[in-house]
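This is the structure I have questions about; it appears just below.
Apart from one protein chain that is not included, each protein chain of the complex appears where it belongs.
So, chain A:
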Amino acid sequence: MSDIPRTGGPPPVLALEGVNKSFGSVRALQGVSLELSAGQAHALAGENGAGKSTLIKILAGVGAPDAGTVRLDGEPAVFHGPADARDAGIAVIYQEPTLFADLSIAENIFMGRQPRRSFGRVDHKAVREATAALMSRLGVRLDPDRPARGLSIADQQIVEIAKALSFDARVLIMDEPTAALTGSETARLFSVVETLRAAGAAVLFISHRLSEIFALCQWVTTLRDGRLVASEPLDGLTEDDLVRRMVGRDLGELYPKHETHTGEPALDVRRLTREGVFHDVSFTVHRGEIVALAGLVGAGRSEVVQAVFGVDKPDAGHVEVDGTALRPGSPTAAVAAGLALVPEDRRQRGLVMEAGIERNIGLTGLGQLCTAGLVRRTLERARAADWAVRLQLKYDRLSDAVGVLSGGNQQKVVLAKWLATEPAVLIVDEPTRGIDVGTKAEVHRLLTELAADGLAVLMVSSDLPEVLGMADRVLVMHEGRLVAEIPRADADEENVMAAATGRAPVQRLGGPREPDGPGRAHAPGGRAEDDEPGDPDEPNGTNGSPDAGGEAA
């Protein structure tokens, strides 16, 4: 299977041959081969845990293979570190951009390779000018002297791309670069990548969004459980074919949606404001309902749910759970009232990575698990085992550190931890970010079932198909304000994106409303059609309503 038929021509720019890599007893890669050719965009597909990240680390010189060969222009090559790979013309853009927050954009791009003057002195002027030139080549206006701190993820990725351009990278490897990007930012990234590819760069692209793979790539290599499944042209394949190769079976409906029976209001948010972050946000979530909070990254969605949960104290407004006002700024009170928050960043905020599965699940219920102040391990384990079965958690032992689980299973542990508190309202922030297709469907099924059981679910998501597929109602935020509320029947990509980019007329919001009330956020006439995602991104809206949110107050 590792033999890829080739038709003449020059050797591939970069290739792997029969590469093995193990971490302890886990075989991350077994006999994997890969060939990257000049001028070709090559997709690497596979579920989480399939070995994609390990493969990238080998190509990037971060880890050496246990067996097998890395070939550069047909010649065997050994990378002793990231610097070697970089000097070979390999640029890697990681999912989480790795910038120096305290240093200027110019320094970020040229770190370790600054142009020098006599006596080895760094030529700061040349560094700055080269950066300015790169920025204009990329068609972006970013000040080279500006520190990287506070850059949006999209701009951080532009800096990474500029880095790749700066050393004329022949191979550009991108690990889920679009996970945190909006539609238009993705389009901008793709146009840059496309230009590089057309100029002869070899591109290796990883994304969980299959549509992006089809939009950008010509060739696809699929991994499953560390083994090569297929390496083939994308032409003639369908998304279903790809998914089947990735999971080795047919997938059910990705967004299983039941009829919902909306009950009493469970969460009532009234005129919530945090100065400079979000303003006058009001909405209601009913029992049995999934409400999505959509918007661009940075629109203030996560900030709103954090204020609702009491992580941050709002400056004005209040939150009611089941009709009882919540003490602001107190997560303890929020949990007691029946709120649960599954945070966006599960590694930092959702889990104690070094602790075991049972410990993590037990964290929210230590009160019930304790006798005379001591945690009863048997109760803790029983509770974890119970939830592991209910959420179909895949694990070895309940005492295993959650850090060794795949992203999807980690997310299930966070969910279990919060569901164990038997909440009335479940708030999930980007529930499926960085999760493979199979587990994603499971998370969706789980959320749907929970809602069907009468749980009120508030979901923050940047994944538009997920928002449209899961939500009974879509709330859209733009620049810290709630600008639209769209019922399931009316929601489509165009009107959600139009509202999220601040180009739809503002929908008056506020006051409890019937869940299936006449909330519509359609832009009248042809306006919405002008706003297909991928249009020039002007988040503050230069044409229509520069102060769109203002009227929502």
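In this text, a contact is a pair of C-beta atoms (placed from the backbone, for glycine too) under 8 Å apart; a residue touches a chain by one contact, two chains touch by 3 or more; residues count from 1.
Assume contacts and distances are computed from a predicted model.
A.B. asks: Per UniProt, what's the omitted chain called: "Autoinducer 2 import system permease protein LsrC", "Heme exporter protein C", "Error-prone repair protein ImuA" or "NADH-quinone oxidoreductase subunit F"?
C.D. replies: This omitted chain is identified in its UniProt record as "Autoinducer 2 import system permease protein LsrC".
A.B. asks: Of the residues A:Val78, A:Met111 or A:Leu366, which one touches the chain left out of the display?
C.D. replies: A:Met111
A.B. asks: Sort through A:Ser184, A:Thr222, A:Thr284 or A:Gln411 and give me the one touching the missing partner chain.
C.D. replies: Of the listed residues, the one touching the omitted chain is A:Ser184.
A.B. asks: Quickly run down the residues of chain A that touch the omitted chain.
C.D. replies: Considering the whole complex, chain A reaches the absent chain at 60, 62, 81-84, 86-87, 92, 94, 98-104, 107, 111-112, 114, 116, 120-122, 124, 137-143, 145-147, 149-152, 155, 168-170, 184, 187-188, 191-192, 195-196, 198-201, 276, 298, 479, 534-540, 542.
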